[in-house]
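Shown here: the complex without one of its protein chains, the others still in place.
Per-chain numbering from 1; labels A, B and C assigned in written order.
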Amino acid sequence: MQELVAWARKVREDFPILRSLHPSGRPLIYLDNAATAQKPLAVIEKLADFYRYTNANIHRGVHWLSQEATQAYEAARERVAAFIGAASEKEVVFVRGATEGINLIAQGLRRVWFSPGDEILVTQAEHHANIVPWHIVAEEVPISLRPVPLTPAGGIDLAAVAQAFTERTRLVAISAMSNVLGTEFPVAEVAAMARERGIPVLVDACQAVVHRPIRVQEWGVDFLVFSGHKLYGPTGIGVVYMRAPWGEKLPPYQGGGDMIRRVTWGGSRYAPPPAKFEAGTPPIAEAIALAEALRYLEEKVGWDFIQAYERYLCDYTEAALQSVPGITLYGTARPKGAVWSFNIGEIHPHDVGTFLDQAGIAVRVGHHCAQPLMDALGVAATVRASLAFYNLPEEIDQLAQTLHEVVRFFAHTPSAP
Amino acid sequence: MQELVAWARKVREDFPILRSLHPSGRPLIYLDNAATAQKPLAVIEKLADFYRYTNANIHRGVHWLSQEATQAYEAARERVAAFIGAASEKEVVFVRGATEGINLIAQGLRRVWFSPGDEILVTQAEHHANIVPWHIVAEEVPISLRPVPLTPAGGIDLAAVAQAFTERTRLVAISAMSNVLGTEFPVAEVAAMARERGIPVLVDACQAVVHRPIRVQEWGVDFLVFSGHKLYGPTGIGVVYMRAPWGEKLPPYQGGGDMIRRVTWGGSRYAPPPAKFEAGTPPIAEAIALAEALRYLEEKVGWDFIQAYERYLCDYTEAALQSVPGITLYGTARPKGAVWSFNIGEIHPHDVGTFLDQAGIAVRVGHHCAQPLMDALGVAATVRASLAFYNLPEEIDQLAQTLHEVVRFFAHTPSAP
Amino acid sequence: MTPEMQNLYQELILEHNHYPRNYGRVENPTHEAEGYNPLCGDQVHLTLRVEEERIADIRFEGKSCAICRAATSVMTTVVKGAAIAEADRYFEAFHQLLTQEEAPLVSSLPAAVQEKLRIFSTVRLFPIRVKCATLPWHTLRVALHEPEKKIATTE
Partner (left out) sequence: MTPEMQNLYQELILEHNHYPRNYGRVENPTHEAEGYNPLCGDQVHLTLRVEEERIADIRFEGKSCAICRAATSVMTTVVKGAAIAEADRYFEAFHQLLTQEEAPLVSSLPAAVQEKLRIFSTVRLFPIRVKCATLPWHTLRVALHEPEKKIATTE
């Protein structure tokens, strides 16, 4: 354990923002990692260096800068492909983020896949990013979402999944890890069930990808999306993995430069994927910096460390939170990633959040873009603490101690009016 | 003149990349500004500082970092609104770039505006970003593009515009400045003609916005788009201006977090604009850095300088290029921005481009994402030199001198086989 | 326990949170509206009986944070019995108090009302919480002046 914590202390130094002080003077304790991760210096410098030394538009230039920028951008695509275990870098499309990724897929499927009455199998724990795009599709092609209910612990039963399939199921779209409960869902098993039925599978890997490397081919999925900013990369970049035949099958999402073969006034012919799905100037610097984040995680931090340390930190956090009187933890199913949602008695999460903030502790409170899950849990909101490999046990101590103070503060009964 | 050139030399120092050497050892002469502009240190540092000091996800956090990031992001929106003269910052939507912007508008109009047979009035000089999105719409709602032909000089006659309107015209979608010809089109006049007919106007201001500040209300347009990366800002950010009633009228483009009011399994209700059009985590750092670019241009460089100096540089460039034997300049109509497209005799632009590149001069060769214009000009490609306020007269001298060498090199008749 | 928190959660706020006044529903209300803050899920349901341009009765229900609940409770106590025009003045004054450094309007209100509203003046220092305190007032405005909207949201 001690070596793990020592290494966490060491890599933590790569993150300049973690040395910040809250305006009250207290040191920042950043436990809002599921919303967005902080960036290591390597990523920040890569971004700046791109603009300092290599900036040019890509794909269309004979000049040296443009060639360098193009090479760096395409090398980023290759690194992402290797990271997720894609069969080819041509299956990797750069987008703004997971949300755009799901919308890109949803609008493509709207045009070539769905018929009125079709169903999409989801879990009850989906993020709005995996709900609202389908509602928008449904405004044009009436389809519906069929949520697999969660177990009381916040997991899903494969038996319940099997029951949720109907003859109208045309897509399975599930998150690999809940951003509220932390539950890791059995993606490979669900994908196998879908494959048996000839149904394609889309995975929202936003949260899962942050905690362990994923292998799309082993999972056997057709589509997968994640966001760069949660993976220690910059904002403005995300990834769509699209298994090869789908790249041909889906129509382009946006039209513009670089995604065409030939344009006349009468119509356009499109380039092959991935270009087909990357209209216009892409987030060039962002893709390159995302690749740098992957390099940093692989070569400097180490995924083995991330997994081992986060497991330790999770146990530590669970014990610490359970010591808080009146706490309700949402999501205790295993396996579980480093996300903790909870409420304390009748104290409103917003009050807890402000209290923690004043102690320098950044957590998220609210519905976490998962209102249907909140409805299922019977709450309007929760407090969420989400961890990264740079968080330290003493930060968790601080969290627990402050939560004890919250309890005391609100337990105090004012004298009656 | 001398003061102008001296100031150009001074602000040029703010751009680290302009001190680069080509691998051949020759100094970089960057004349590919219409593809993307270089970034001043202020912008690069702003990006890095965001990640060093303020990075957090926005709009949903009670914690201080999230509030700071939200404030900076919304302040960026306000600066953009002021820059383009919007009536309210609520009319400003952040997107990835101009291409996404036009697609967002096109897909919205597809759903609530167009009927089969409708026409869109464009110019013959449009970028693919203002052509292909309409072709994609046309795959679902058969509409067509009606291009206003160009004059031989590369301008448009208002008489020709008047003729191009038909009773099926439902939208005018024109660029304010051609990225190939440099021509600045009479947007306000065309918009007035459209208004008379009750037809909305979309302006692709990608190129225009770089050379002079624009005023959407004076132009009287409904939609306007531009990209951050051409305006000395980062990649991954662009702007859609959407006049107030349109924000209500258009359906959302993408679904996800932050653009909703309430989500249940049965359906979603959407937030008011601009949130409605910004699903998911937006390009936060990029928006903030774009605002910094605007600040830099306004407060450090000065738009008066930019306009005066570029006018001088244009005259200088025109004279220099005209000295090249056998050159054909495309686009001589006035007013004209700092973009020069040309061919030299029978020498293929690709050969010219490589030759210039080897001399350290970065220009673009190809169809410039304007194949229909190339068809109209009767060429497959052109060489394009595009200038920014940091280019210097001696760089233009170098360009002209190297073009003379190109002519000599390819004029040399090899001995017959 | 930090001093900032003691500032925000004034004893009186905690007291109103704990012992909310006018909790429940008015029977046969003439006006009602729902308030919703999508950010944190605060939810307030107001029912009113207005008689001759005067708020004869007002009650509230809903789940919300301490600031919102206390603000709603306080609001009901100051507007109950007040003329609609008066309630509108209170709204303006309260809004100014929470969003502007200089807030002269509140000084023009009756001393008892002033005193009650001022317990929220430190909320201004917590910008993200301002909406919690103003939500009931926005809801009141919808109930009184834009009943067709039914819902007040803060976005």
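Basically, contacts are C-beta pairs under 8 Å (C-beta built on N, C-alpha and C of every residue); 3 or more make two chains touch, one makes a residue touch a chain.
Bear in mind that the values here come from a model prediction, so they are computed numbers and not experimental data.
Every shown chain that the unseen chain touches in the whole complex is listed here: A, B.
When the whole complex is considered, the residue among B:Gly108, B:Pro186, B:Pro349 or B:Pro372 that touches the unshown chain is B:Pro349. Of the candidate positions A:Leu31, A:Val62 or A:Val216, contact with the unshown chain belongs to A:Val62. Counting the whole complex, the residues of subunit A in touch with the unshown chain are 59-62, 67, 260-262, 271-272, 275.
Subunit B residues in contact with the hidden partner, per the touch definition given at the top, are 24, 347-351, 353-355, 358-359, 365-367, 374, 380-381, 405, 408-410, 412-417.
We adopt the following convention: only the chains that are shown with their structure count from here on.
As a whole-number value, the distance joining the C-alpha centres of subunit A and subunit C reads 38 Å. Rounded to whole angstrom units, the spacing between the C-alpha centres of subunit B and subunit C is 48.
Look at where the CA atoms of subunit A average out and do the same for subunit B: the two points lie 32 Å apart.
Multi-chain contact residues, meaning those touching two or more other chains, occur in subunit B at positions 60-62, 260, 262.
Residue positions of subunit C touching 2 or more other chains: 38-40, 128-129.
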